[in-house]
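Of the protein chains in this complex, one is absent; all others appear in place.
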Amino acid sequence: MSAADLLNLFIAAVLLAGVYAAMSVGMTIIYGVMKIVNLAHAGFLMLGAYFVFEAYDRFHIDPLVGVLLAFPVFFFLGMGLHWLLIRRIATSDQPTLTSLLLLFGVWLVLQNLGYLIWGNSDRAILTPRTLSSFEIGPISFPTVRLVVFGAAVLSLVGLELVLHRTWFGRSVRALMQNNEAGQIVGVNVQRTAQVAFGVGIAFAGAAGGLLAMLYSFSPDFGATFQLRAFVIIVLGGLESFGGVAVGSLVLALAETFSILVLPASFQPAIAFSLLVLALIILPDGVAGLWNKRRRWV
Amino acid sequence: MEQEAPVGVNEDVGDAKPGFSRIAPAVGPLLVLAPLAALPLFGPGPNTVRLLFVTLTLVTASVGWNLLGGFAGQISFGFAVFYGLGAYTAALSINAGIPPVVSFLMGAAVASVASLLIGLPTFRLKGPYFAIATIGVSEAVRVVMMNVPWTGGASGYRIVEKGRFFQMHHYYTALGLAALAVGISIIVRRSKLGLALTAIREDQDAASDLGVNPFATKLLIHALAAALAGAAGGVYARYAAYIDPDGVFAFRNGIAILLMPIIGGVGTIWGPVIGAFVYGLIHEEVVANFPQAHLLIFGSLLILIILFEPAGVVGLSNKLMRVLGRERKD
Amino acid sequence: MPPILSVDRISKYFAGLAAVKDVTFDVEPGGIYGLIGPNGAGKTTLLSIIAGSLRPTGGAVMFAGNDLTRKRSFGAARAGVVRTHQIPRPFRSLTVLENVEVGLRFGHGSHTSHAPQAAMQLLERVGLANSSRRLSALLSVGDLKRLELARCLAAQPNVLLCDEVCSGLTEAESAQVLDLLCDIRRSGTTILYVEHNLKAIMKVCDRVIVMNYGQKLAEGPPQQVQVDPAVIEAYIGRPTGN
Partner (left out) sequence: MRNPFARRLSQRSLGLLSVLATAMSVLVLLSPALGQDKGAEEIRIGVVMPITGREAKPGQYQREGIELAIKQVNDGGGIFIKSRGKKLPIKEIFYDDGSDQSRSAGMAERAMSSDAVVAVIGGYSTALGEAESVMPDRYQTPLITPGAGATAVFSRGYEYIFGTLSPIDLLGYTTAQYLGNLVDKGKLTKGLKVALALENTDHGIDYGHGIENWNKEHPGYFNVVFSEKFDLGATDFSGLLQKVKNSHADIFLADTHLQDYITMHRQYIQSGMYHQMISYGARGPEADARKALGDATNYIIAGIWWSSKLPYPQVKKFNTDYQAFTGHAPDSWYAATAYDAMRALAVAIEHAGSLDKTAIRDQLRKVELKDSLLPGQVLRFGKNGQIQGSFVIVQNKPEDKVDIVFPLDAATGESIAPKPKAH
């Protein structure tokens, strides 16, 4: 394989990492603040995809604008879901079975709603951007993937800004670092959790919109992404946004380059092997690396 | 929020009449076993037998899961691995001419060995990280099995048995296995091992401080649970006669095996049995009668159970009995 | 008499910070040893290391000729070194009696056969006999402390490591617990008693080890330690002026 090929593969991996990061951010926020693994994430990715699709199909709204519109819509959807269901289960500093199963139930319901509303066709968004790419020397950049990559970077940067510049961000960070301490210094946990859940769902919806520019989708869209998002947040340390970027990059590089030595049919095993390896090599989870420091003090 | 007792735990109910409580553990299993064993007397249709057969294999897997997830509190999403390995081992053995019962035992043994291989690294992880790791293991094993050439890879594997198909034969195998599973579950619960498991579930470090070896205990119960799931997979495989990795190793199987005890009541003897019946029968009927809305119905049911009765059907019935008991006293 | 427990240059670092540094002392059989020091002195860390809940960064723990350093806490418990917890950690879904049975059936004495009444006798000894069939989750703080002790006693330890068994208790309850400790000592069990509260220690201990900033500050009989200027300084702070 020539250097140009390797470079091409590397670019593909980095752009894939952008896709991965975009879809994982929402899951991280919810996990960080509430220690809930959002098993309904895939459902919201799917809804986001259809939202952007409908906006484009009916009102000819550019998918990128659609993604922006998805933010407020899904934010309130998330807040509503929290009000309706999530706040009723006990909070914990560990993921509980209850929360996992509740959200699994929500996922099933969302999936079925998708079937009832949109049927079982494979939909896709086709804009002039979709299939275009431009080349710099021997390296080609698919335009949509660049767009998604840019959006992912923007979301991560935007989120960092929000976390460090606003009261909400400070509350969120306080809760992510130490739930009890957060309560002691006067963070309104329920309120923050609700907003955080809303933000998490908003990012999930928007990410769904971004994915819709890349892939075709049907109501059971999202499951493979959800599992990967999960792998990424574990790799990235479960509750840091820098970690999401790192985790996405690690996974994308591993998946893309593994194909040089492994048959393509083994590719899906990469993510899960990485997950198990990361957990075992760092016995308390990757997060344990810096958690350990606090535990006995 | 009101402090709730841990899942699967009943608050003190006062002392039972000693004579009654001595026969109670024997009465329970018999009460369930008798009508199931006498099934042919009712002249059931093949579909009823099939439904009960499938449900009984689910009971076995679910009771197995409950040993680890309910008694020891180690939530695993990876039981499809054992179910699948049991299915494949039994399938390969039966095709090699080994008698079915021995094949099921071999399925159980292979699943147990796999459980040790999985448990050795992953039981060093605590709580949620163990659960997370089992997701990874489950999916990785599925993909690998898709690519193993000598089991047909993704094309699946077929069991060829000569002679006629006797559905009742399969049914009694499944019934016997399920009864065995419940028996094991009762024995474990009442043994020293059961005490250790509960202690580990409640506080692993405190249990260790009193001399319980959490790591070895968890490995042991994991192996036992895996053996049950593996045998269940084997029994199912012989019935289905065709298995493939996407079917038996599917992540959704792992979810189903975990859902059943949740529906019935985690950590109780009968919770997983009841859960498996509820899941097996309701799921099948909903799928058959509401093909357009079965996910919706099942998802909503799950949400309702989680929100309003986290202790499952057993918890619900306990609540009902308490209410009824109170009324009687008044 | 050879020491039953010897702690030899034990150190523990957390991310480069020393929680325990080069602590050495011997415990002779049959006494109550106090381990005192201000908050954050490293007492509980040291206790956890002896009990096997924590691995030391350096040093060794010897118990009756056996090296406990590499053993996990269940190994230590089976060998005969059992700890209590500062905040009681009952097995919430088990009854009081069953909690005690865990110690009885898995601890140091588990290989010897015991009468079925053993658990009840222990509960009577700590004054919990009436609650034996209650769920431990429903006990009061004081009762939980007693249960914590009863559970450890059930393991039949040679050395009992007590972590602040009096914290959170009323004066009267504390007195009862201290009486119980004396009673346990009389039956031949050695006690290493970690305590923040000086008064309690002085009442029951035969010998006291004082720690500060992870290091051993002083060791000796209570009366002697009480007047040690270094100890006073650690507890009250350097006297200003005069």
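Order of writing sets the labels: A, B and C. Residues in every chain begin at 1.
Throughout what follows, contacts are C-beta pairs under 8 Å (C-beta built on N, C-alpha and C of every residue); 3 or more make two chains touch, one makes a residue touch a chain.
This structure is a prediction, so every number in the text was calculated from the model and none was measured.
Residue-wise, the contact with the chain that is not shown comes from A:Leu9, picked out of A:Leu9, A:Val73 or A:Val153.
Touch with the chain that is not drawn comes from one residue among A:Val52, A:Ala174, A:Leu214 or A:Leu279, which is A:Leu214.
Where chain A meets the omitted chain, the residues involved are 1, 5, 8-9, 12-13, 16, 19, 115, 119-124, 126, 130-133, 135, 140, 142-145, 214-216, 218-220, 224-225, 228, 255-260, 263-268. Within chain B, the residues in touch with the undisplayed chain are 10, 13, 16, 20-22, 24-25, 27-28, 31-32, 34-36, 39, 42-48, 50, 52, 54, 143, 146-147, 153-156, 158, 160, 165, 186, 189-192, 194-195, 198, 240-242, 244, 246-248, 250, 252, 268-270, 274, 277, 281, 284, 287-288, 291-292, 294-295, 313-314, 317-318, 321.
In the analysis below, only the chains that are shown with their structure count from here on.
Highest C-beta contact pair count among chain pairs: A-B. With respect to chain C, maximal separation of chain centres occurs for A (centres as means of Cα atoms).
If you average the CA atoms of chain A and of chain B, the two centres end up 32 Å from each other.
Computed centre separation for the pair chain A/chain C is 48 angstrom, with centres defined by C-alpha atoms. Those residues of chain C in touch with two or more other chains do not exist in this structure. Contact of a single residue of chain B with at least two other chains is seen at no position.
Partner chain B is touched in their complex by these residues of chain C: 51, 53, 72-74, 77-78, 82-83, 85, 89-95, 98, 101-103, 105-108, 110, 133-135, 137-138, 151-152, 154-155. Taken together, the chain B residues at the contact with chain C in this complex read 5-6, 8-9, 11-12, 15, 192, 195-196, 198-199, 201-203, 205-214, 267.
Chain A contributes residues 37, 85, 88-90, 94-95, 97-98, 101-102, 104-109, 111-113, 115-116, 227, 230-231, 234, 263, 265-266, 268-269, 271-276, 279-280, 283-285 to its touches with chain B in the complex.
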